[in-house]
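Note that this complex is displayed minus one protein chain, with the remaining chains in position.
Then we have subunit A:
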Amino acid sequence: MDTSSPSAFVNGALLRRYIGQKVRTVIQVIGSDTGSVVGKSTDDLQIVVRGPSTTPPLTTYLEVIGIAESDNSIRAETWTNFGNTFDPQNYNELCKLASGEFKHLFI
């Protein structure tokens, strides 16, 4: 496993803390355009994902790993379809724990 560039688990609110750094998050896809996807973060904030010009078919939930560009956008390097059933609350709690008291376990 390549741990050379770890990505921090973020939700909408945590994204701003990692601007310029590698992050990962799961969003619920609201809409997509050529080269970008608009989604709802697990804490109900809007996030825009800029990615490759060809947008493959997307499922309801999408994981994005990339560099945080601003407090509400990510430049994606990888994205993965996470299917249609996903528990956003659980993921949200994970993000909070991973960047809070258990940060040392992650980065």
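FYI, a residue touches a chain if its C-beta (ideal position, glycine included) is under 8 Å from a C-beta of that chain, and two chains touch if they have at least 3 such contacts; residues count from 1.
FYI, contacts and distances are computed from a predicted model.
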Can you pick, from "Exostosin-2", "LLGL scribble cell polarity complex component 2", "tRNA (adenine(58)-N(1))-methyltransferase catalytic subunit TRMT61A" or "Replication protein A subunit", the UniProt protein name of the chain not displayed? "Replication protein A subunit"
Which one, A:Val38, A:Ile67 or A:Leu97, makes contact with the chain that was left out? A:Leu97
List every residue of subunit A that touches the chain not included in the displayed model. 87, 90, 93, 97, 101
